[in-house]
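All protein chains of the complex are present and in place, except for one that has been dropped.
Order as written gives the chain letters A and B; numbering starts at 1 within each chain.
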Amino acid sequence: MIVLFTDFGFNGPYLGQMKAVIWQQAPQLPIIDLFADVPVHNPRASAWLLASYSDAFPTGTVFLAVVDPGVGSAARRPAIVRADGRWYVGPDNGLFNVVAGRAAELDAWHVGWQPERLSASFHGRDLFAPLAAQLALGGMPEAGLLERYDSETWPGELFEVIYVDHFGNLITGVRASSLDSRISLRIGDITVPRARTFSDVALGAPLCYENANGLLEIAVNQGRADEYFEFGVGVGEPVYPAP
Amino acid sequence: MIVLFTDFGFNGPYLGQMKAVIWQQAPQLPIIDLFADVPVHNPRASAWLLASYSDAFPTGTVFLAVVDPGVGSAARRPAIVRADGRWYVGPDNGLFNVVAGRAAELDAWHVGWQPERLSASFHGRDLFAPLAAQLALGGMPEAGLLERYDSETWPGELFEVIYVDHFGNLITGVRASSLDSRISLRIGDITVPRARTFSDVALGAPLCYENANGLLEIAVNQGRADEYFEFGVGVGEPVYPAP
Partner (left out) sequence: MIVLFTDFGFNGPYLGQMKAVIWQQAPQLPIIDLFADVPVHNPRASAWLLASYSDAFPTGTVFLAVVDPGVGSAARRPAIVRADGRWYVGPDNGLFNVVAGRAAELDAWHVGWQPERLSASFHGRDLFAPLAAQLALGGMPEAGLLERYDSETWPGELFEVIYVDHFGNLITGVRASSLDSRISLRIGDITVPRARTFSDVALGAPLCYENANGLLEIAVNQGRADEYFEFGVGVGEPVYPAP
């Protein structure tokens, strides 16, 4: 199974072009669209999303993960990471650093292989998709073309909003398990009460809860948290632990 | 075949996470994204959409239908409905009441089964997706865990806008077959002329027509009906039969 994790957008041709490449190499391989709208040009916030939303997938899953503002530059190197039995293919720009930091077993390689035809701006299609297909088929790119390296690791929690979902919920980079369960979050100067699920607070009231992937999230019961606070709230907004 | 019908949004991880659960249980099973953007937190409008957009699917189709503002509360019970040979899995909050009202053959069950790991806020993934996969594979959750009940039914037509599509067309909850074919719709104080298709009226002019699923719909020939009327128009806007 290949899982797509990008900032390419569902709109436009990019996801379709990557899938066409994968299916020409590996027909019938299941492909999951996980995220196509992680924060654009933002490998840092995306790194926390990737770690938190990939760990429920079975071992052997291949994540084709591309958030790649430096695409085509010499500085940016393609990477393959194996973390606790899952594979990650994409740019070595920090995107895999939280996955790496949480892994019990970790390997990382830089990739020297290049396809015959490599565009300057779409390595997701030309370079990473063929590598992902090869890994999903159980192969490994030629050893001579891989150079093992020590993957950088980042700390566990990011006290920021890292994603705003379709409902306007504010997903943070903080795992609920990292804090005492009586601790809530403050955003701006407002401390949001901790609750178990939406309907535990009044209609239209805000809550902070452990979301279905273990992250602390700020929502409004049947409303939109991204429009609730007077100050504008978006990706990057800091949050603070609040007793 | 499993058909997804939710208010989760195409963006974000939710559809992908449900598909991953389904494919781990039922590899290669075809999954159709029908709606991921029904009116948010609105099982009532969604109930009319579901009934009108599911009846063209073959018997045996399983609809994984989740519009679930009360997720995680004790009051909201999970349901399985079989209506004219099609299966519906989701919350018992009114979402299946129009399907039920139109069915010639109808069965309904409350589900007692719970997965080992049930989050408080994402039953689409944890509870309903495994049930849908089981049904699509031809199985039925253990009889002892099901409690048969009388499904509530709702009347046939809803004289409101229930969905605004990508073109700005206003889909109503009124079946064309319920009215004489000379009857049109009034919206605000404007009676929109009845026509067969877009090009039967002048460029930029509004029309009311029977859409491809049998519902009355208000559109503008090569324009946007949701921007045409001076009063703002959206989901919930009432419409009236007009001679």
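FYI, contacts are C-beta pairs under 8 Å (C-beta built on N, C-alpha and C of every residue); 3 or more make two chains touch, one makes a residue touch a chain.
All values derive from a computational prediction rather than experimental measurement.
S.K.: If the hidden chain were put back, which of B:W23, B:F57 or B:W113 would touch it?
M.R.: Candidates B:W23, B:F57 or B:W113; residue touching the omitted chain: B:F57.
S.K.: Which of B:A20, B:A36, B:V98 or B:A120 touches the chain that is not shown?
M.R.: Here the residue in touch with the unshown chain is B:A36.
S.K.: From the list A:V71, A:L106 or A:A205, which touches the chain that is not on show?
M.R.: A:V71
S.K.: By the contact definition given up top, give the residues of chain B that touch the hidden chain.
M.R.: 1, 3, 10, 28, 30, 32-37, 53, 56-58, 163, 165-167, 196-200, 209-213, 221-222
S.K.: Mind pulling the chain A residues that touch the left-out chain?
M.R.: Where chain A meets the chain not shown: residues 7-17, 19-20, 23-24, 27-28, 37, 40-41, 69-73, 119-122, 125-126.
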